[in-house]
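I have a structure I would like to understand better, so I am pasting it below and will then ask my questions one at a time.
A protein chain is absent from this complex, but the other protein chains hold their places.
Letters A, B and C mark the chains as written, and numbering starts fresh at 1 in each.
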Amino acid sequence: MTISVAVSGASGYAGGEVLRLLTNHPNVSIGAITAHSNAGARLGDVAPHLHSLADRVLVETTVENLAGHDVVFLALPHGASAAIAAQLPPDTLVIDAGADHRLESAAAWEKFYGSAHAGTWPYGLPELPGARAALAGAKRIAVPGCYPTSAQLALVPGFAAGLLQPEDVVIIAASGTSGAGKAAKVNLIGAEVMGGMSPYGVGGFHRHTPEMEQGFSHAAGEPVTVSFTPTLAPMPRGILTTATAKVRPGVTAAALRDAWENAYAHEPFVKLLPEGRWPHTKAVQGSNYAQVQLALDEHVGRVIVTVAIDNLTKGTAGGAVQSMNIALGLSETAGLMIEGVAP
Amino acid sequence: MTISVAVSGASGYAGGEVLRLLTNHPNVSIGAITAHSNAGARLGDVAPHLHSLADRVLVETTVENLAGHDVVFLALPHGASAAIAAQLPPDTLVIDAGADHRLESAAAWEKFYGSAHAGTWPYGLPELPGARAALAGAKRIAVPGCYPTSAQLALVPGFAAGLLQPEDVVIIAASGTSGAGKAAKVNLIGAEVMGGMSPYGVGGFHRHTPEMEQGFSHAAGEPVTVSFTPTLAPMPRGILTTATAKVRPGVTAAALRDAWENAYAHEPFVKLLPEGRWPHTKAVQGSNYAQVQLALDEHVGRVIVTVAIDNLTKGTAGGAVQSMNIALGLSETAGLMIEGVAP
Amino acid sequence: MTISVAVSGASGYAGGEVLRLLTNHPNVSIGAITAHSNAGARLGDVAPHLHSLADRVLVETTVENLAGHDVVFLALPHGASAAIAAQLPPDTLVIDAGADHRLESAAAWEKFYGSAHAGTWPYGLPELPGARAALAGAKRIAVPGCYPTSAQLALVPGFAAGLLQPEDVVIIAASGTSGAGKAAKVNLIGAEVMGGMSPYGVGGFHRHTPEMEQGFSHAAGEPVTVSFTPTLAPMPRGILTTATAKVRPGVTAAALRDAWENAYAHEPFVKLLPEGRWPHTKAVQGSNYAQVQLALDEHVGRVIVTVAIDNLTKGTAGGAVQSMNIALGLSETAGLMIEGVAP
Partner (left out) sequence: MTISVAVSGASGYAGGEVLRLLTNHPNVSIGAITAHSNAGARLGDVAPHLHSLADRVLVETTVENLAGHDVVFLALPHGASAAIAAQLPPDTLVIDAGADHRLESAAAWEKFYGSAHAGTWPYGLPELPGARAALAGAKRIAVPGCYPTSAQLALVPGFAAGLLQPEDVVIIAASGTSGAGKAAKVNLIGAEVMGGMSPYGVGGFHRHTPEMEQGFSHAAGEPVTVSFTPTLAPMPRGILTTATAKVRPGVTAAALRDAWENAYAHEPFVKLLPEGRWPHTKAVQGSNYAQVQLALDEHVGRVIVTVAIDNLTKGTAGGAVQSMNIALGLSETAGLMIEGVAP
């Protein structure tokens, strides 16, 4: 079975990572590769690591160029994907790596994104309760944000098991600078970012906050609120998320460990590490894997859960391909690396 | 006025940084430079950045070698400094960069360090309320831990002003790997740490936790509890601390800003940044400066305060020299850089 | 067809990288995984990026544990592999990632390694003239050193085409610190290496020098001498080699370009980049690919050739797997990534 796939936004990091994974996918034939300002360029000139596709020429991101494929990946600025998706045939599988179709609440969308809500698509985080059923056969998939992927992998098992209090969740995450996109900005140049860390979007303003709250609230069955602070770390890839929530009275370390262990025992891409081992973003570099570890701090009644993912793989393109595999009935792990590229 | 100073533990990062600062100090003559396993070596062979001292030979860390100076800096493993300090003359200014004399609570000491409590010395964080008075003329000074320095600079203004609730403080910090010391460990080698982040000491076990609680409790006038998680970031130096606490009912963003502004308006080394600017550890590299910024997240009723320091300078050696200056009645800024080495 | 493979030295970087590639190899079943000081440990504890093998236990590196497999990879300190290889059955394919069997000259071996010469095996750099014929069906393969791999890919096309003078070759290379091994040494810890560069083995003492000269001399049909200087760069992986040789009188830029273009036109893993593009080690991270570019400096009569490889992949484990594939008649690219993990 060969699936024809088009990838838009291929000169950005998310689109490039989708292509990297698809070149290794046994069931995929890569069709149109599209871009906006880089249309007309050789892919080798804008993404020199994609050696097997180096001579492919980027075409304009238009409905005409994207239509006619079995699958279309959209890796576009938010706002752009909804307009294009609306014009693609309903039986084309459209996978949106952007934000447009993640949030169920139109109010939250409008508050954080400042534009009209485009509706909600099945959510491409297969490890959530019930997610695989919603993804199977789906023709539209919203890929989660990178931070919400790590945050939900961190805390959903506890909310789903009723072990956590819905208030006072604090999440602080460090992302590699590819998370800020392939953008020519002075504050992102190497001399500025190497060797230093800084926060941004502090005070509950980051757009991934409502997406986290949405996932936690579903799992908990009640509204959950989150204080989320992102930071930029001096590394190209990777997210290390530290998430902490107050446990309900009487919850023991063993009960916590059981809940996470059960949630991930059969997951191909998520692992609760053995006790005493801690996640490291290098261990998941280039891989679709997530490492999870937790500890109960009895002194303050909080569980602290740390998660390491690759923001471009499990956090974006890998999650997208994994969801595609489920939607199309392929092997869920096809095209995806388990092993990380380390050291 | 020339002060003779001895530095022990000079082959480690803290001792090396003390020496770097002292070579630039107008009132200091550097006497004995001591080490343990590196005794007998040229300083240039163990700390090749200290060019003006390259031909100095390290001598054994003994009471005999340290005595006879006006000031002795101890940069030794915890436990070692108390034994040596006890034998130094009472009129020698002894500044301990280790942990032995930081904690007031013998119970906390024994729980976190597992040994007998050595007593408490004046605490070398001049920006704390009342600290300068305690340091003036002191003959024994305990230098704060690097994380507690950043954490207290983050939240003490709020506790001192009565704006913060004493529970549910969450602090997550990222440190450069020099914070783990100059130790030949496989998990610290460059190939392992470059390009990745990982947590450690998760679950309330880090020894700096009770030191933070001590400082906050003094400022608040009531017991404060803290959930603290440290992480290792792929940079040589620097700490970025994100600290968040629940504000008391009715506390406004303006009231918060006023409290921090007032606390630091006249500090030579701590700055509340203008609104819209965020701390960056590169901006304080090699400098004794601390950058502070805060935001109120009204959605969850939390203030988030971020602080950037250099863990080896303001977080250790710089704080030590600043405290020495106060104790001896010198200019508080002597020997200390304000400007950071950036980019 | 399934090949059983044993990997020794699995807790080091070379052995770990062999395992990473083999988990993705369609024809391989991974048998014994051996180590020396780490025998008895879970692989997940010493190589946490190898998620699919995390629960495998390392056994002792002994002939007994390695025998009985179709293929044995040796990733051992030089000197150790010759002794073990001598005891393995002659029909087992033994692939030595160490240096023991690379040099043809016993005198060169003894001068640079200080021990008795163990003999020479077919040389696992398939891109050399005649190499594939020597590797097909081989039962013993010597994997080239990482620097010699890049250096020979840089200059052999010119020597083979008779375009270069055999004297005054200068090669200066920058390697990621994984090239120095997974060793607990203070000079390798992250705080020391991040943010800085340094040379080592300067003056013609590096053991890879005679290996380069051997390859160039074979290609040129006359003795070639090399000045080689390695440097350590602040990155985990990758080698950027700059090699320069004097061109023979009358050699034009076009003739140079033709020679390299012809040499690599049909190579699956080596590419002469289009003019105006330069190699970047990030573009080949985790991949078996080599990027090559050259320029003629007419002012001084030198060609400058730059090559980027991943020292652990094409430079060690990838070259080893590629050679295994050729020896066993498998697809040469099986188990090997073309695309690099970038950014």
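Note that in this section a residue touches a chain if its C-beta (ideal position, glycine included) is under 8 Å from a C-beta of that chain, and two chains touch if they have at least 3 such contacts.
Since the model is a prediction, treat every value here as computed from it, not as a measurement.
Participant: As a test of the contact rule: which chains in view would the missing one touch?
Facilitator: Even though it is not drawn, that chain still touches A, B, C.
Participant: Which one, B:S11, B:T34 or B:S287, makes contact with the chain that was left out?
Facilitator: B:S287
Participant: Touching the absent chain in the whole complex: find that residue among A:V57, A:A106, A:A133 or A:A191.
Facilitator: A:A191
Participant: Which of C:A39, C:V63, C:V170 or C:A334 touches the chain that is not shown?
Facilitator: Looking across C:A39, C:V63, C:V170 or C:A334, the contact with the absent chain belongs to C:V170.
Participant: Any idea which of C:V57, C:A136 or C:M197 touches the chain not displayed?
Facilitator: Only one listed residue reaches the unshown chain, and that is C:M197.
Participant: Which residue among A:H117, A:K182, A:R257 or A:H299 touches the omitted chain?
Facilitator: Reading the full complex, the residue touching the unseen chain is A:K182.
Participant: What does the interface between subunit C and the hidden chain look like in terms of residue numbers?
Facilitator: Where subunit C meets the chain not shown: residues 167-168, 170, 172, 174, 191-192, 194-200, 202-204, 225-227, 229, 231, 233-238, 240, 242, 244, 246, 278-283, 285, 293, 295-300, 302, 304, 306, 308, 342-343.
Participant: In the full complex, which residues of subunit B touch the absent chain?
Facilitator: Counting only subunit B, the missing chain is touched by 13, 16, 20, 23-24, 42, 44-45, 47-52, 54, 178, 182, 194-195, 236-237, 271, 274, 277, 280, 282-287, 289, 291, 337-343.
Participant: Name, in rising order, the residues on subunit A that touch the hidden chain in the full complex.
Facilitator: Touch with the absent chain occurs at residues 13, 176-178, 180, 182-186, 188-195, 234-237.
The rule is short, and it goes like this: only the chains that are shown with their structure count from here on.
Participant: Which chain has its Cα centroid closest to the overall Cα centroid?
Facilitator: If we average C-alpha coordinates per chain, A lands closest to the whole-structure average.
Participant: Taking each chain's centre as its mean C-alpha position, how far apart are subunit A and subunit C in Å?
Facilitator: Distance between chain centres, rounded to whole Å: 35 Å.
Participant: Would you kindly tell me how far, in whole Å, the mean C-alpha position of subunit C lies from that of subunit B?
Facilitator: 45
Participant: Among the residues of subunit B, which ones contact at least 2 other chains?
Facilitator: Subunit B, residues with two or more chain partners: 191-192, 194-195, 234-237.
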